[in-house]
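Structure incoming, see below.
One protein chain omitted, others in place.
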Amino acid sequence: MATATPTPTPAAAPGGRRTWRTLPVVLQLRQSVGLQRGMLVAGLVLTGIFLFTAIFAPLLAPYEFDQLRDANGPFGAQAHPSSNHLLGTTVGGYDVLSRVIWGTRTALAVIVVAVLLSFFAGVLLGLVSGYFGGWLDRVLVVVCDAIYAFPALLLSIVVAIVISGGQSSLLGGILAAAISITVVFIPQYFRVVRAETVRIKSEAFVESARVIGASNGRIMARHVLRNATRTLPLILTLNCSEAILTLAGLGFLGFGIQPTAAAEWGYDLKQSLADVSSGIWWTSIFPGVAIVLTVLGITLVGESLNDLADPRLRGRRAAGDGPPPAGTVEPGGAVVGSGLATGMPDAPGAIEGYSA
Amino acid sequence: MTTTTTEPATGSTEPAAPAARRKNGGGLGSYLLIRFLLIFPTIFILVTTVFFLMRATGDPITAALGGRLPADQLQQRVHEAGYDRPLIAQYFSYLGDIAHGDFGTTLSDRRPVVDVLKTFGAASLELAVYSLLVAFIVGIPLGLVAAYKRDKGPDAGLRVFAILCYATPPFFSGLLLKLIFSVGLGWLPVAGRASTGTEIELSTLPNATNFYLIDAIRLGDSEAIKDVLQHAVLPSVTLGLLVAGIFLRLVRTNVIGTLGSGYVEAARSRGVAESRLLRKHAYRPALIPIITVIGLQIAALLGGAVLTETTFEWKGLGFQLAQYLTARDFVAVQGIVALLAVIVALTNFIVDIIAALIDPRVRY
Partner (left out) sequence: MTTAEPMNTVVDISDLEISFATDAGTVDAVTGVTLQVQAGEVLAIVGESGSGKTVTARSILGLLPETARVRGAVVLTSKDGSDSQDVVPLRGSALREVRGHDAAMVFQEPSTSLNPVYPVGWQIIEGLRAHGKYSRKEAREKAIDVLRRVGIPDPEERIDHYPHQFSGGQKQRIVIAQALVLDPGVIIADEPTTALDVTVQAEILELLRRCRDDFGAAIVLITHNMGVVADLADQVAVMYQGEIVEQADVRTLFSAPKDPYTQQLLAAVPRLGQGVEHTRARAARRAEGWAEAAPVVEARDLRIVYPGRLRKPDFVAVDGVSFSIRPGEVLGLVGESGSGKTTIGRAIAGLTKVTDGSLQVLGAEMNGFKERTFRPVRERIGFVFQDPAASFNPLLTIADAVAEPLVVHKRAKDGGAARPRVDELLEAVQLPRAFGDRYPHELSGGQRQRASLARALALQPELLIADEPTSALDVSVQARVLELFDELQKELGFAALFISHDLAVVDLLADKIAVLYRGQLVEEGTGAEVLGAPKHPYTQRLLASLPVPDPDEQARRRTEWNALRE
């Protein structure tokens, strides 16, 4: 008989015994090989450093983020890197190193709030909308598509204006940034979960639950939800990167968090824009590099997870005979089409696919 | 799809399954009509969202001038502008204005928003054209290379490059480029669209398009052309690389998909050369999804343009938007954002048409 694909689909194989070894990320780390593993490890290391810095910022930073003077008097503005200020000081007289370190906290806080809010709202809407269909579904799809097509940054600016009027305290600023990012992300989660739900809804195992007579609630909770959210870890990582970039963009345009409320890389970059023409490089390079490395780390993790989840993109094992298009995560962070193939390997351990 | 069913996908002449039938056929005409009709709800939703969001904070005059004018004068201004009417009434009159192409008048410099577009739109268009050029030239060939060399050294290198393009905010990559090429090496100007002399020269041109390269060519002054191009290099590269990273990934993912498909294998079995498999058999079918997604990247381009223009003081719509934001001129912000919504919707429509024209399954 024609067995098309024996592709072992490990990401889609939550079967087996559930131990720490099958946890997301750990599982993928074990599956990865060669360069793919290298990229995943590099991403995990960068992300780890970011998290570590954010958690231990008070211990790591030599000064407070809004400290302008110490026992020896004011720091001075635009001071060259020195033993007192390893990375120099900004035009506003802050210590660059301290602000870079404290900035990780702000970024992490915004990520957590934004991703949590959008995650739950988006997943719930997507699930219900995709499962029941009908006019509500149609309206939601048009609305979300419209928002999705619009520049995230501009929408965030508008929302930031609404929430804070442009000037922010610490909590207000973080919330403003997080919520403005949320508004932009909800459509992304919605699209992904809805597409998955629509696909899974027509799978034979859901139909078989319907034939059995299971209620809609039971089908959604037991059969659809967990299968539909398998792609989410990787969208999550991609959205984290976007959250950081959007936060920095808002800060750069002057709609982020005030320097006295928290350290924020985008704001510092905006302040350093004028320094560049006079050749002052240390005020801009370091916060910029912090942004790039953090986003790079998280994106590397996300990309690797995506590759390992998609049979078309996974390494050699699927070489040449993976099932045709499953789903891909596009760079913007949303998944186009369906997600993971549910194709399970046929007889375990067989490579019979080639003898189709 | 673990197993291929014995039940064939398509019968001889009879329709296979209704779902399959729906995908095929249908005609280009009705497809285009539906895409066209979809423009309107998109614009409507975005304009509505922006309107109510902006009004949630209160009226724009108080936001811009609050604290600077005595309360009674402020009240007077608010009343004159009609911002003390019920929100719904304001909303409908706003919708009516937009339908007539009136996107409001800025508070800070009292210009119709549409005029702002006319003045600064060409500059943004110029930057967008250059950047897309950079993005296509860099992104597509490199994406093809990455797909072909997948999981090997060049692929890994290119993917990290793509992520770096995306991970570096344009204001930072712009800064770096400035530091290196303007401040460090002194090769290229730091900011602006042209040097002052050239700008004055260009402004003498009757019927100026404000697309500086075109104007400079019409002027026939080779110095001006050189000056304009020199100014354009860094901003175009900054914004172009941002988009190029996205294109690279997109091309790589889709071409890997088509490279593994049956028809590529079939062509290989007939002895077609590998380079041709990549260029003809894998790339062309991959182009359809690529173009569709490129349409969605217009958003990324516009968002990046705001940041890039600000970084390089490139006096386009994005730069102007940032100015209005700083001035708390929310009428201008709302107007420009609504205008951009229209542009996004129209571009997506055009991109959909192009994708449809490339796909023979839609054409016939």
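For reference, chains read A and B in written order, and residue numbers begin at 1 within each chain.
By definition in this document, a contact is a pair of C-beta atoms (placed from the backbone, for glycine too) under 8 Å apart; a residue touches a chain by one contact, two chains touch by 3 or more.
All figures in this text were calculated on a predicted structure; none of them were measured in a lab.
Of the residues A:His80, A:Arg138 or A:Arg218, I need the one that contacts the missing chain.
Only one listed residue reaches the unshown chain, and that is A:Arg218.
Which is it among B:Arg55, B:Arg249 or B:His281 that touches the chain not included here?
Result: among the candidates, B:His281 touches the missing chain.
Contact with the hidden chain only, please: which subunit A residues?
1-3, 8-9, 12-16, 31, 33, 203-215, 218, 222-223, 226-227, 316-317, 319-321, 324, 342-352, 354-356
Take the complete complex as the reference. Which residues in subunit B touch the chain that isn't displayed?
Given the touch definition above, subunit B has residues 2-18, 21-22, 24-26, 30, 34, 261-273, 276, 280-281, 284-285, 288, 358-361, 364 touching the missing chain.
Note that in this section only the chains that are shown with their structure count from here on.
Name, in rising order, each residue of subunit A that touches subunit B in their complex.
1-6, 34-36, 38-39, 142-143, 145-154, 157-159, 161-162, 165-166, 241, 245, 248-249, 252-255, 266, 269-270, 272-273, 276-277, 279, 281, 284-285, 288, 291-292, 295-296, 299-300, 303, 312-313, 315-316, 318, 320-325, 328, 330-332, 336, 341, 343-346, 356
Taking the complex as given, what residues does subunit B use to touch subunit A?
Spelled out, the residues of subunit B in touch with subunit A are 1-4, 6, 38, 41-42, 45-46, 49-50, 53-54, 56-57, 63, 151-153, 155-156, 159-160, 162-164, 166-169, 171-172, 175-176, 178-179, 182-183, 190, 245-246, 249-250, 253-254, 256-257, 260-261, 265, 289, 293, 296-300, 302-303, 306-307, 310-311, 321-322, 325-326, 328, 330, 333-334, 337, 340-341, 344-345, 348.
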